[in-house]
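To keep things clear, I will list the structure first and then write my remarks on it.
Every protein chain but one is kept in place in this view of the complex.
Right, chain A next:
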């Protein structure tokens, strides 16, 4: 099962490499990873998605928790949560394609953020599934380049991950 693990950790040199190293060292895979400082400059927030059965996820969270730099973590997929990923995608836009892509962007509530006579850059945000669907709709032949941020997530309601 796909899981989103959200980690609050010290914004310290080496912290990220310890997290990433843990995954390669113990043979866990990382599907996506994002990390950035938080409103508290001493902390960063790391979100990673991984795939594994309950036993594996339990081991992953236990080992992450053991890292001295990790302050707290939560498996967002255990409860209601919001997840978002941002994608920038460069597509061919010539002749008919220009209208077609535009329609597709509207349906997916994306934005065209850069235009040249032959190319659009489209920005789409949403769940990973939605981004996948957009990529499919536009069609492989039209795609020049895809850049995705990886998943960020937050628990719904009152629940917060903070100090």
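Note that in this section a residue touches a chain if its C-beta (ideal position, glycine included) is under 8 Å from a C-beta of that chain, and two chains touch if they have at least 3 such contacts; residues count from 1.
In the analysis below, contacts and distances are computed from a predicted model.
Student: Out of "Acetolactate synthase", "ABC transporter substrate-binding protein", "Copper-containing nitrite reductase" or "Cytochrome c domain-containing protein", what name does the UniProt record list for the absent chain?
Tutor: Not shown, but named in UniProt as "Acetolactate synthase".
Student: Of A:1, A:94, A:143 or A:163, which sits in contact with the chain we cannot see?
Tutor: Answer from the full complex: A:163 touches the omitted chain.
Student: For review purposes, identify every residue of chain A that touches the missing chain, sorted by number.
Tutor: Interface residues of chain A facing the absent chain: 9-10, 13-14, 17-18, 21, 25, 55, 58-59, 62-63, 65-66, 68-71, 163.
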